[in-house]
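Notes to accompany the following structure.
As you look at this complex, bear in mind that one protein chain is not there, while each of the others sits in place.
Presenting chain A:
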Amino acid sequence: MSVAATRGAPYHRKPWLKRMADSSEPYLYSAPALILIVVVMLVPLVLGISYAFRDIQLLNPFSGGYIGLEHFRALGQDDAFYRALKNTLWWTGASVLLQFVFGLILALLLDRPFWGRGVVQALVFLPWAVPSFLAGLNWAWLFNPVIGPLPHWFFALGLMDEPGNLLSDPRYAMWGPIIANVWWGIPFFAITLLAALQAIPRDLYEAASIDGANWFQRFSSITLPFLAPTIAITVLLRTVWISNFADLIVVMTGGGPADRTQIVASYIFTQAFKRLDFGYASAIALVLLGLLMIYSMLIILLRQSLINKD
């Protein structure tokens, strides 16, 4: 063996310990980061997932046993869950769409020079800095006819029969958190889209207007293609984020009236911290995780196929 080794690499023979140290070097360097990731991310994730298969109720000292798919079976028959799922679609779709549309309009307005643009830009981005719980409280008060002006304005405009609280009307209650969410989330789209807009070379617009394009044609043949990647990624991110985002709902309506504003995320919150059934809450969370992962996969596939077409 030593003969073979000598013949194979006569000048590079190293002791085996050294060779081993050499080959494990990259792993050793990355080990701290890997261990940290495993401890910080994977362990809690696995623990959380394991709750979904156990009976964990804070008020029941005898709970904690493994019950297999029992939670999921219960979930399959839980009407409140299906309603929450439907509400989640509605909540996420309306919020993302409105945030995007208004964010884009705002970005387009802020993209052209006008006097005092710097100040306006700073002001516009303010809602983003407001903590979500504060935003929720603020809007809850605005919708409250006793202290807030909004119901009286709606009444004056003829939108309401009497200045009542939008949040307690089962038909329209969902609009309350959606409006608050749109107000709160517009800056995110405005900031990212404005950054993308400002990266578009101005001379393209000049060339297009000399070529005979009006505003809409310039928008559709220059602005949109340039914004498309940013739009795709921000909409994807915000969709996942907002469907998980229960702060405003918990603060403003707590899921009521009559579960009309209960989304899956707030349902998880209710199950975990009101009913104190952590096992069931984890099972719902796992389903939500699965759905969001499927959604992300679909988007990534879509993106891939779009890129390949280019």
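We take it that a residue touches a chain if its C-beta (ideal position, glycine included) is under 8 Å from a C-beta of that chain, and two chains touch if they have at least 3 such contacts; residues count from 1.
The criterion applied here is as follows: contacts and distances are computed from a predicted model.
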{"item": "Chain excluded from display, named as in UniProt, from \"Ferredoxin\", \"Multiple sugar transport system ATP-binding protein\", \"Nitrite/sulfite reductase\" or \"ABC-type polar-amino-acid transporter\"", "value": "\"Multiple sugar transport system ATP-binding protein\""}
{"item": "Chain not shown: contacting residue from A:L58, A:V101, A:A156 or A:A207", "value": "A:A207"}
{"item": "Touch with the omitted chain, as defined above, among A:L109, A:L137, A:I222 or A:V240", "value": "A:I222"}
{"item": "Residues in chain A touching the chain absent from view", "value": "201, 203-204, 206-214, 217, 221-222, 225-226"}
